[in-house]
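Below is one structure, written out as structure tokens; the observations come after it.
All protein chains but one are shown at their positions in the complex.
Labels run A and B following the written order; every chain starts at residue 1.
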Amino acid sequence: MKLKLAFITFAILLMTILTGCEPLLVLDPKGPQAETTANVIWLSILIMAIIVIVVITLLIIMLYKYRASKQSEDYEPPHIKGNPIVETIIVAIPVLIVIFLSIVSVKSTYEVETVPEGYEDNEPLIIYAASSNWKWHFSYPEQDIETLNYVFIPTHRPVEFRLYSYGPITSFWIPQLAGQKYAMADMVTKINLVAETPGDYVGRNANFSGEGFAENTFNTTALSNEEFNKWVEEIHSTADPLTEEQFDKLLEPGHLGQMTFTGTHLEFAPAPEGEHAGHHHGDSDEGHSDHEDSEEESHSDHEDHSSH
Amino acid sequence: MEFFDRFAIPHPSPMIYASMVAIGLVLIAIVIGLTYFKKWGYLWREWLTTVDHKRIGMMYIISALLMLFRGGADAVMMRLQTAVPDNTFLDAQHYNEVFTTHGVVMIIFMAMAFIIGMMNFVVPLQIGARDVAFPRLNAISFWLYFAGAMLFNISFVIGGSPDAGWTNYFPLAGTEFSETVGVNYYMWALQISGIGTLMTGINFIVTILKMRAPGMTLMKMPMFTWSALITNVIIVFAFPVLTIALLMGTLDRQFGTHFFASTNGGMDMLWANLFWVWGHPEVYILILPAFGIYSEVIATFSQRNLYGYKSMVGSMVLISFMSFLVWVHHFFTMGHGPLVNGIFSITTMAIAVPTGIKIFNWLLTMWKGKIRFTVPMLYSIGFIPLFTIGGVTGVMLAMASADYQYHNTMFLVAHFHNVIIPGVVFAMLAGLTYWWPKMFGFMLNERIGKWGFWFLSIGFCLAFFPMYITGLDGQARRMYTYSEETGFGPLNMLSFFGAGLMAIAFILIVYNVYYSFRHSPRNVGQDPWNARSLEWATPNPVPHYNFAVTPVVNSSEAFWDSKKNGHQLFKNKTEKIHMPNNSGLPIILAGLFFVFGFSFVFGIWPGVIIAALGIFGCMAYRTFEKDNGHYIPVEEIEETEKKLGGAK
Partner (left out) sequence: MKLNNTEPLEYSTNQNQMNILGFWIFLGAEIMLFGTLFASFFTLENGVGSGPSGAEVFEITPVILETVILLTSSFTIGLAIHAMRINNKKATLAFLGITLLLGLSFLGVEVYEFIHYYHVGVTLQTSAFSAILLTTLGTHGAHVTFGLFWGLFIFLQIKKRGFTPETTNKSFIFSLYWHFLDVVWIFIFSFIYLKGMM
């Protein structure tokens, strides 16, 4: 019975924390993508809680009713092989639950991977987010500015983050706006998100990337479109341009505070997409042209062409 | 001097030096002790050269317990470091080394060794065999595992520990970002013990298929044997993938290839794919034997036959098949689009169905039973709700869209500990307590055992349930520290407290061994638990030939039938028994493998070549060797049986 007690304690603990003053980040969404996942999470917690309660109740009934101390000395339990009806039920219930959750899962996965509903017609703001040990570089090709370790985004406009990495695999994560996506060195991945409430949101690399991983965070600020444009203008009038030399220095392992530049590193160090990709996923045409490119180079030239 | 520089620790700390001294002192103490008590000969003859499946099983289990304490110490250090915000007990590099070591040691050298040890001890007894199909290969398997484990464990005092996580993702694990030899150790320790595991897989499949007692058809095998068979099939198909992945990783690190590099056409995610094509079946390699143990224990202590035998077998077969079809769920966030993620999300959730069937079957086994709350049964009872929680959080993680939020967080850490600890560790403790009299001829103390169970269960809940919450609050895994304003502090402190309770539980469990060794009565009889399956038809402890007469079986609960339904197990009269000879070759071979691995880690090529030649020399010697085993005469068997008061 101590077990039961432990569970009740835990349940109370869970309740107080979940309903407490500070909502958990993932369950406190500030944009449609995070909201979709938060709803999926709540739904699954609910269904799963029912399953757990059913199992625990059944277990307690069995233990209570059939414990040896309650039965007579000469009680000999029967030999029961199994019952087709019972076994059909215990197969059918999990199957139904899994089918239901599968539908939810697939549908919501499509939802969070595309531009959120209602924003399809807006032109997305494209921001390249590149990780290096242990920093995040944000490049705004449209605005022609670059920031380090912080990112400003306008609210109510879809933002498309294009992710890649100068080093280990990292995972781009702003819990209150959208789920994670890996950033890798040889390809570009994308996150679509929209912020609906202005505010500051924590963002971080969630995938272990070595010594400085714990502090590999950045700050996300969502502000209205006018304020965003004002911010961009301000940077153009105050910040210095980013040079290649300076960028190479920024890539060196370590931690740096927040920085701002005009111009982006994409001009001299393009992202690994299109012709600059390290490899091609099932795109045979591109693969072919890539291979013809390399034919022109001499075979002894072992330098990596994606780092040019 | 330059030669020795490479062995220096790259990130020294007083703790590591202290461990070095401690290791040295323990080794000296062991050597002096063995010499003083003149036990070298006994150790060599009876243990180091043994091919007896029971002794090999015990050596596996002892090693697993040692590794449990190694990995457990790492766990406590991690929880201590994260107990309060901005703690400085460990720095980032050491924390990274500690969690990497914790993961590898617990999965590969603790859990794997524990289940293989259990299979070694129990399976031949359950099928009425006298040993496994290839006894000497079995010894080689153990010693290779042991060589791999030792190789991995010396890394932190010689050359530095691996620091790229147990998943060892490239390019982080490549030489560019992990310069020390640590990851080389990872590659070779896993490679060497992996070869041993693969051979165990082959050995047990043949044993179970070919050496069952007369009358024991496949559908009359005890459930643990079934789980062992399926586990070994998974081992045979999964481990070669790891072999190749490790080979490619070694080539990348030590020969400058570009398999997993992001340059020259390499693909970093290939490692992640290969790793998890092995890694996910590996999870089921661990859990299926645990399911087998629970099936035995729950049936025994409910005093009832296992409910739904056929659906139990069917669901395990289904799990083994599906375990190869879900690996992508370990990196939904890699960006292969909603279609791929959707498919793997569905396959992952589908695997919950056969698992759910098993949970219901165990509950229905208790139905109308006569439940005795012994220590093995307590672990099984604790397993059901806790594992269900672990299972349903697994289903939550399987939903790809939500996984984008759980991935790489403490939620995930909580989930997999929630399946592995109540799943595998509880099962091993249940199995160990259950079969303990079979191994040593006395029982473990129930009172201390129950205290251990409660400390472990409550400690477990306190240590891991808070992680679900901090995960949802955005605490990523593998962070060596966090700031105060994140608010993760109190729950992490609670986790540390839980970890402390678990540590006390394990100390109690070890103390129980000591206490019971001193105080437990030795005349436990043949059937202390009122058990059901065939292994209990042997005396306790089991004589080295197992069964004096080959039993004849008519059901999956042959021993129960012989007790209650008048089934005659031993119809034939005693004949001389053929047994395999002991051999020193396995331990020598494993020693050479250790030298090979160690030299390779540091790129000491003469050592590599000499060890490789030695390994081939051993194989050549073996192929020319004539060894047909020996016979135990009838008189000796009868005398032993009389002494043990065994088979009628």
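What we mean here is this: a contact is a pair of C-beta atoms (placed from the backbone, for glycine too) under 8 Å apart; a residue touches a chain by one contact, two chains touch by 3 or more.
As the structure is a computational prediction, the values presented were derived from the model and not from experiment.
Residue B:264 is the one among B:19, B:264 or B:554 that touches the chain not shown.
Only one of B:169, B:226 or B:239 touches the absent chain when the whole complex is considered: B:239. For the chain missing from the display, the contacting residue among B:59, B:127, B:173 or B:198 is B:198, taking the whole complex into account.
Touching residues on chain B toward the chain that is not drawn are 133-134, 198, 201-203, 205-206, 209-211, 236-241, 243-245, 247-248, 251, 255-259, 261, 263-267, 270, 274, 277, 578, 616, 620, 623-624, 626, 628.
In this text, only the chains that are shown with their structure count from here on.
Inter-chain spacing, taken between the CA centroids of chain A and chain B, is 32 Å. Taken in their complex, chain B has these residues touching chain A: 92-93, 96, 163-165, 169, 171-172, 176-178, 262-269, 272, 302-305, 307-311, 331, 333-338, 341-342, 345-346, 349-350, 352-353, 356-357, 359-361, 363-364, 366-373, 381-382, 384-385, 388-389, 392-393, 395-396, 398-405, 407-409, 454, 457-458, 461, 465, 469, 472-474, 476-482, 487, 491. Those residues of chain A whose C-beta lies close enough to touch chain B in the complex are 2-3, 6-7, 10, 13-14, 17-18, 22, 24-27, 34, 36-38, 40-41, 44-45, 48, 51-52, 55-56, 58-59, 62-63, 66-68, 71, 75-82, 86-87, 90-91, 93-95, 98, 101-102, 104-106, 108-113, 133, 167-169, 171, 173, 175, 178-182, 184-187, 189-190, 202, 204-214, 278-279, 281, 302, 304, 306-307.
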